[in-house]
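Every protein chain but one is kept in place in this view of the complex.
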Amino acid sequence: MPFDALFVPADVREATGERAWVQAMLDFEAALARAQGDAELADDIASASVPPLTDPSSGSPVPELVASLPDGAHRGATSQDVMDTAAVLVAKRTLPLIDGSLSAIASRCAVFARDHRSTPMPARTLLQQALPTTFGFKAAGWLVAIDDVRWLLRDVPLEAELGGAAGTLASFGDQGLDVLAAVAAELELDEPVLPWHTRRVRIGQLGAALALTAGAVEKIALDVKLMAQTEVGEVSESSAGGRGGSSTLPHKRNPVGAALAIACAHGVRGAASVLIAAQAQEHERAAGAWQAEWEALSRALALSGGAAAALAEALDGLEVHADRMRANLDLTGGLLLTEAVAMRLDRADAKAVVSAAASRASASGRPLREVLIEDGAVSLSEEEIDAALDPSAYLGSAEAFVDRALEAHERRGDGG
Amino acid sequence: MPFDALFVPADVREATGERAWVQAMLDFEAALARAQGDAELADDIASASVPPLTDPSSGSPVPELVASLPDGAHRGATSQDVMDTAAVLVAKRTLPLIDGSLSAIASRCAVFARDHRSTPMPARTLLQQALPTTFGFKAAGWLVAIDDVRWLLRDVPLEAELGGAAGTLASFGDQGLDVLAAVAAELELDEPVLPWHTRRVRIGQLGAALALTAGAVEKIALDVKLMAQTEVGEVSESSAGGRGGSSTLPHKRNPVGAALAIACAHGVRGAASVLIAAQAQEHERAAGAWQAEWEALSRALALSGGAAAALAEALDGLEVHADRMRANLDLTGGLLLTEAVAMRLDRADAKAVVSAAASRASASGRPLREVLIEDGAVSLSEEEIDAALDPSAYLGSAEAFVDRALEAHERRGDGG
Amino acid sequence: MPFDALFVPADVREATGERAWVQAMLDFEAALARAQGDAELADDIASASVPPLTDPSSGSPVPELVASLPDGAHRGATSQDVMDTAAVLVAKRTLPLIDGSLSAIASRCAVFARDHRSTPMPARTLLQQALPTTFGFKAAGWLVAIDDVRWLLRDVPLEAELGGAAGTLASFGDQGLDVLAAVAAELELDEPVLPWHTRRVRIGQLGAALALTAGAVEKIALDVKLMAQTEVGEVSESSAGGRGGSSTLPHKRNPVGAALAIACAHGVRGAASVLIAAQAQEHERAAGAWQAEWEALSRALALSGGAAAALAEALDGLEVHADRMRANLDLTGGLLLTEAVAMRLDRADAKAVVSAAASRASASGRPLREVLIEDGAVSLSEEEIDAALDPSAYLGSAEAFVDRALEAHERRGDGG
Partner (left out) sequence: MPFDALFVPADVREATGERAWVQAMLDFEAALARAQGDAELADDIASASVPPLTDPSSGSPVPELVASLPDGAHRGATSQDVMDTAAVLVAKRTLPLIDGSLSAIASRCAVFARDHRSTPMPARTLLQQALPTTFGFKAAGWLVAIDDVRWLLRDVPLEAELGGAAGTLASFGDQGLDVLAAVAAELELDEPVLPWHTRRVRIGQLGAALALTAGAVEKIALDVKLMAQTEVGEVSESSAGGRGGSSTLPHKRNPVGAALAIACAHGVRGAASVLIAAQAQEHERAAGAWQAEWEALSRALALSGGAAAALAEALDGLEVHADRMRANLDLTGGLLLTEAVAMRLDRADAKAVVSAAASRASASGRPLREVLIEDGAVSLSEEEIDAALDPSAYLGSAEAFVDRALEAHERRGDGG
């Protein structure tokens, strides 16, 4: 793809490229030979040299591949057996790379959660400041989401495919089930109940899990880019090596990692929609919906890897500006804490009294603190008012939730 | 929706309609009151009368609902707590209805698999006849897919939502976690690690699982409509009560159930794409992506129910024409079994010999049987040739796979 | 749909609801009778009373409708003729309502463009302040986009459908083309070259145009919600009647209209994706993809209307805070204008000199102005430096572009 090197890490690009597919196809053919007891043939297959596959005349690259293999190879298999098992092997080999970045993201989120467990900042609903929260609480939410999607990815069964021309393994006589089991074991893949030539639930599930993964990554990237806004300034991506800079606009610190992660997430959704829509496959092999999966799966994997890697890098170098978080809390002159003040008033109309004070403060531009002190209906001392207006004193269960999230993360282990 | 009554069963329509949402919202508010120890208030909430909710000025229907509730209701909650928990309750109540239809589909597939374990029919790849299979094998594949998606649906955690204005449960002081646990317990929902106001993995996962469910249903419907073609004639949907008929074209037997199921599946995909794309939600509450979920979730549930119900009805009345399956196997004059003949020939060039015979048969329009008998290179008796050309004798592991699928279905139980 | 009243204006809901569909179906049947010269029958059809249509047994609501019509109605037509023409009539009647809101949006944008042609504010790239622009320029960009999509909507041909059971108009003998022409004329619809039972380009084009419309609306709503952020504060939606307020958080001014518009845009995309994917329809009438269009088209229309109406209301009451725009420009202490300073320096390394000054200013937190004055390499007087740091003096063609946009808007007229 144009400019793929900007979006997808080299190892993920390699693991999802045509050479990785061809290697996986050879691995299938070798496993098939071995499953039929022909270790020598399997070795010959493994060392076969395969030219670029470019012949569309059969609608799949398999016949051209098989033509490069020694006699006896591919016995009993159909093209779709090769492609489907290769697809699953490509996934199996790429998913750990993606998970590596997800694990790095989770670790950074855990550090943020721990370090900033009590760092106050504004919670924002509909992009308006609402009440105080802590940056650790925000990061704890990110962490849970990342662990959730890691689990979803691990939960997708990766099954070997072997059915022969009609899915019945006819040419193996009564040995079919044994060969299938041996191929699956050889490749360390799950064994399906029966061939899945047109039962694409797992491919769709994998696509969906990748889209959800990219979505979880995108949510964090979205928060990062919003917090990095010039007017908000609560975080900055690293500027090491000129990253995120602009030659013409030297003051800029662009959230480049967040932007790339979001861009990748868009692409994953597009590719995943192809995989999800491709379930409707005719009879025993589809004419179109199946062939559409190869690119879509490759891209869903590659761009999920890109999204995760870009966010991991963004978080790795992320500078957290606790002072700006605190300053932003003060932007509304205490209005953020009217609820906290009202809860300390011991009168039935507490909410109305404080709301009225807040309105006066808002209209006059004066700090709520001053207006409250003057307000005869507010029976609180200055010290009590200051305590009520302290964001750190109105965090509810934020810190307890952080602890729960960190415990859950520990419990799940690095396996997501 | 226009003509919803044609697509969605009445119970599913009711379970996903506005009244069901409002009831779920009341259930949340009642549970919240009860969780705070106010059973009387909870009872008052439960019996509150709620007018139609039409005021968009706050961007959610909750303030208008709360205005109908007794004083003290909604204490500590935010609008999103109400809507999110209601969404999950709507899902929790609709999923069993969908699963009822899926269970009916699975049962019919199991019957087909068992009854037609050995009923030969053509396997078709790229819509061309390939080799013989059995209808039971085809139905067994359908069965596994349905059981797979039932499992996916059951696997989606359905968590209560309670976080208050900022997600921190600030107004509960240090009682927040207890109230959350009590609300979840009261509603028999899972308790989240922390509030999920903008951690939408589970909503997306539910949308994806519904899309995959609809896709599994659609695959079966696709096979049904292809098998029901005038020229194929292997199955017919029931014509009881004039169903599928046409007043102007009395000979027609339209696969109406299959068509409606497929139509619903298209709609589910559209709705699910909204849910999957809506993960990118800003900060602590989104301005747009969250509000988009309510309709999308309702439609994804309703149309999944519609898809499953329409297919269940189609399969329930499905007539299976084993004679047409057999006749279709003969359409190519035995060419379907060249592989079977070749495997019985004891010579290195067996495949080439039989291919040549097949080509001659194909070109001349004569049955392969005759051409083989005349062929000196084919050292088989007439009886051996007939045996090789018997579709039932070249089914490989089809029947064994049927047995595996039925066993797996038993093992999974009716819970998918 | 649940809570539709919050998202979709009443007139748009009505125009896309089942009753509007049924009316359009009756209009088709009446036009068909009239086209065959039977005005009396046409009148009887027009006054027929139609019960709720709930019978799925034919896969469409038409047979049940026809059963309510006088004898002789529906002669020569097929169910799809009725549904397709009704779909087009529903679109024809809803599009002006949507355009009404788009026209209101365009008018407001034009007012903003004119009134704020020279109101400086920061341009933001990757959400970082970049250079000065004007609010009028931003609004002019919105205006062009809205006019573009209005044009796209008007460009979609709305064709009558009449083909009979096979698309050949067989039962009309050699009168088919005349009847088709008469029906189209009667309903003031375009006449197709030939029936479009499975040529769905125009339906897909309509879906795409609605998605692009919703997207153009969403872009504006996105800018509004970003500008309305507490920390940015450049615009506020109206708070008249408590709109956008929060009972527990009295300081909030939620961008409710923007949020609803964005939510609707998500829904339109989902519905449009169904219409775009539904082009693959089998032979002369599809089993599934066609039936999927009815809901999708209704929702795409309804939610486009909702998106446009919500944004129109948001813009109608929008308060523009020019003072905050100006203040935001100063947030970086002049760094935004380093390019403007460099362009006034007459030396080869001007850019490097000013960049270095900017870095020093940035590191020390001092205003760029002071640093520049002290910098011996900057051969500018204080007055020249002040002029260079004046945002209004570095707007390039912003105002000229505003004029072009307003002229183009005039030229296009209210027809988009």
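The chains carry the letters A, B and C, assigned in the order they are written, with residues numbered from 1 in each.
Note that a residue touches a chain if its C-beta (ideal position, glycine included) is under 8 Å from a C-beta of that chain, and two chains touch if they have at least 3 such contacts.
Since this is a predicted model, take the numbers as computed values, not measurements.
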Of C:V111, C:L126 or C:A350, the residue touching the omitted chain is C:L126
By the document's definition of touch, the residue of C:A86, C:A277, C:M325 or C:A388 touching the omitted chain is C:A277
Of the candidates C:V12, C:A73, C:A165 or C:V341, the residue in contact with the absent chain is C:A165
Given C:P9, C:P61, C:G141 or C:G333, the residue that touches the chain left out of view is C:G141
Interface residues of subunit A toward the undisplayed chain are 1-7, 16-18, 21, 52-61, 63, 78, 165, 218, 221, 225, 241-249, 254-256, 258-267, 269-271, 273-274, 277-278, 286-292, 294-296, 298-299, 310
Residue list for subunit B contacting the dropped chain reads 122, 124-131, 225-226, 228-232, 246, 248-256, 259, 273, 277, 328, 331-332, 335-336, 338-339, 355, 358-359, 362
Against the hidden chain, subunit C presents residues 59, 78, 80, 123-127, 130-133, 137-138, 140-141, 144-145, 148-149, 152, 155, 164-174, 176-177, 193-196, 198-202, 204-205, 208-209, 211-212, 215-216, 218-219, 222-223, 226, 262, 265, 269, 272-273, 276-277, 279-287, 339-340, 343, 394-398, 400-401, 404-405, 408
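Definition applied: only the chains that are shown with their structure count from here on.
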Chain-touch separation of subunit B and subunit C, in steps, is 1
Comparing which residue numbers subunit A and subunit C contribute to their contact, where sharing over half means same and under half means different, the two sides are same
Whole-Å distance, C-alpha centre of subunit A to that of subunit C, is 30
Between the Cα centroids of subunit A and subunit B the separation in whole angstrom comes to 25
Check: subunit A positions touching at least 2 other chains come out as 124-127, 130-131, 226, 273, 277, 339
